[in-house]
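Excluded from the complex is one protein chain; the other protein chains are retained at their positions.
The block that comes next holds chain A.
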């Protein structure tokens, strides 16, 4: 080892934009490590033999391997190790819930803070993407054709893996821009769209074709795709259907699903000053839910000019499912948290616009099937929060368009596509699925893991068939 190990119990801090300043702009919050910071942080890694971090990574990145190269100041070497396992490192370094995955298992985390694995991943990816001399060799064609439905993290990963094997890959996207939840959902300040665009450009250089405005199940069906000569199809259509609360007043003007709100702000660029996208400029906003999507919506509302933004969540701060960093950033930006509160009615004015949210207080009872303590309503505890917009971020479920138009494709009662194994084979021969379309709303990295496994299974299937 040519360097001295850094035994600082704390992570090298991430430079961030000032909280007050950033709550009025959409520029990225976390600014990224400098070269010196990255090398210093990389030298905190103990290089454990059993690599607990790697086993906790859904795409099994050789984490000590790439970090070791950073420590030795060999960034090209770090990139090669990283890119061998993940197609979207610049994305994952930013949005993975590292505290529940790699960093959650880091031995340094026992007595101090874990190694900043996500930050280092981002550093290497950004370093690579900033280089102008990067070359992508287009793989040799193997003469087989496959189709990918959906251009979110699952679809893009699957497409990249298959393209590298030499397949002729076409990705079909329903919206007018590729990227799925990475472009319509996750906001600019957390994941700049230029990064997603760059990752997609990288895939195109590998020969992947991306067709937008293609709602599979409507424009073309899965069977049409087979008729067009595709030998296997991957369905990564996500979980795009918003859930609502089913309480009175939910159809008042000013009640948005998080999907609609985030799509208007991000994909339709309502955040830009000269944008033509209509959106309500609200002063007091309640966001219902406690996940990453709720944090994103709340922080967008703040940036769109709301003075008061309140997260309304039925459990306590300890149970928030959002990524820890997002909760911290939200708090820094002045987002209020009204926990142990459950909405029972949206209140409207005489013109049908939202004017308040009526909630009841909750207390935590016995643990439920998720292992978290179940929230129980407190009697006679109703109270009103005056708001002029309510954003509902309580989850999504898979879109029914594909299951409705694909005979023989089995789904469960929640509408999720049923798969046989980790390879993602569905009840239809040659049709594979992965990501939120199978699991219901989950994380970017889990979707990527599914896309990667499915690519292997599809390759094996096509090879087996052609023998």
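Note that in this section a residue touches a chain if its C-beta (ideal position, glycine included) is under 8 Å from a C-beta of that chain, and two chains touch if they have at least 3 such contacts; residues count from 1.
Quick note on the criterion: contacts and distances are computed from a predicted model.
Asks: UniProt name of the unshown chain, from "Amino acid ABC transporter membrane protein 1 (PAAT family)", "Sulfide/dihydroorotate dehydrogenase-like FAD/NAD-binding protein", "3-isopropylmalate dehydratase large subunit" or "Cytochrome bd-I oxidase subunit II"?
Replies: Hidden chain identified via UniProt as "Sulfide/dihydroorotate dehydrogenase-like FAD/NAD-binding protein".
Asks: Of A:32, A:114 or A:240, which one is in contact with the hidden chain?
Replies: Only one listed residue reaches the unshown chain, and that is A:240.
Asks: With respect to the chain omitted from the figure, which of A:86, A:399 or A:426 is a touching residue?
Replies: Checking each option in A:86, A:399 or A:426, the one touching the absent chain turns out to be A:399.
Asks: Considering the whole complex, which of A:8, A:80, A:260 or A:319 touches the chain not shown?
Replies: Of the listed residues, the one touching the omitted chain is A:260.
Asks: Thinking of the whole complex, not just what is shown, which of A:141, A:219 or A:382 touches the missing chain?
Replies: Residue touching the absent chain, from the options given: A:219.
Asks: Considering the whole complex, not just the chains shown, which residues of chain A touch the missing one?
Replies: Missing-chain contacts on chain A: residues 174-176, 184, 212-215, 218-220, 240-242, 244, 246, 250-253, 256-257, 259-260, 263-264, 268-269, 275-278, 280, 351-352, 399-401.
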